[in-house]
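Quick notes on the structure that follows.
Showing chain A:
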Amino acid sequence: MMEPGLYHLLFISAALFFIGVYGFLTRRNLITMLMSIELILNSVNLNFIAFNKYLWPGKMDGLFFTLFIIAIAAAEAAVAIAIIINLYRSHQSIDVENAEELKY
Partner candidate 1 sequence: MNEFLTLMKSELLVTAIIFLLLFIKIGKGIKNESLLSLVQALLLVNFIAGFFLNTTGNLFGDMFYTNPLIVFQKNILGLGVYLISLLCADWLKKSEHLPEFFMLLLSALLGMFLMISSGNLLIFYLSLELATIPVAAMANFDLNKKRSSEGAMKMILSSAFSSGILLFGISLLYGASGTISFAEIPAQLDNSPLQVLAFVFLFTAFAFKLSIVPFHLWTADVYEGSPIAVTAFLSVISKGSVAFIFMTTLYKVFQPMQEIWYNMLVMLAVATMVIGNLFALRQQNIKRFLAFSSIAQVGFILVGISSNDNMGITAVVYFILVYIFSNLAAFGVAAVISDQSGRENIDDYRGLYKTNPFLSWVLALALFSLAGIPPTAGFFGKLFLLTAGGSKASYWFITVAALNMVISLYYYLRVVRAVFMEKNEHPVENLKPGLPVKLGLIICAAGIVLIGLLSWIYDYIHSLS
Partner candidate 2 sequence: MNLLLLIGAPLLTAVAVLLSRNREQVKWISLAGSVVQLAVAFVLLFAYTGERAAGNTAQMLFEQHHVLFASLNINFHFGVDGISVAMVLLTSFVLIAGVLVSWNIEKMTKEFYFLLILLALGAYGFFISLDLFILFFFLEISVIPKYLLIGIWGSGKKEYSANKLALMLMGGSALILVGMLGLYFTAGHSFDIMALSQKNIPTNVQYIIFPLLFVGFGVFTALFPLHTWVPDGHSSAPTAGSMFLAGISMKLGGYGCLRVATYLLPEGAKEYAQIIIVLSAIAILYGAFATMMQKDLKYINAYSSVSHVGFSLLGIGMLTQTAITGALMQMVSHGLMTALFFAVIGMIYDRTHTRMVNEMGGLMKVMPFITTVLFIVGLCSLGLPGLSGFVAEMTVFMGSWQRDDLFHRIATIAAAMSIVVTAVYILRAIGNTAMGPLKNAGYLQLKDAAWNEKLAAVILVAGILAIGIAPGWLNDLLRPAAEEIMNKIGGK
């Protein structure tokens, strides 16, 4: 085993990113899709922190980026959940496959 470093973190982050993407693509429940989004955002955060730590420690660009992403994630999640709940009220379902009235 190697000494953990930048590439390891990048691997984890990329893996997590694509796990999130996979979840987003395959999950039928809207809330679980939202959860996948959170995974995606977290992977990005990890990337930023890793780069900040290993490559560009002179400034804190990555760190701040991460900080703001976390805030945005919260806002986004809030709005998304509000919408999902509203959708649930009218559809009585939060299965994404059922929300396909708008098409073609």
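Selection rule: all candidates are chains of the complex that A comes from, given by their letters.
We take it that contacts are C-beta pairs under 8 Å (C-beta built on N, C-alpha and C of every residue); 3 or more make two chains touch, one makes a residue touch a chain; residues count from 1.
Because the structure is predicted, anything quoted here is derived from the model rather than measured.
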Neighbour of chain A by the touch rule, complex-wide, chosen among 1 or 2: 1
Partner candidate 1, residues of chain A touching it in the complex: 10, 13, 17, 20-21, 24, 30, 33-34, 37, 40-41, 43-44, 47-48, 50-51, 55-56, 61-62, 64-65, 68-69, 72, 75-76, 79-80, 82-84, 86-87, 90-91, 99-104
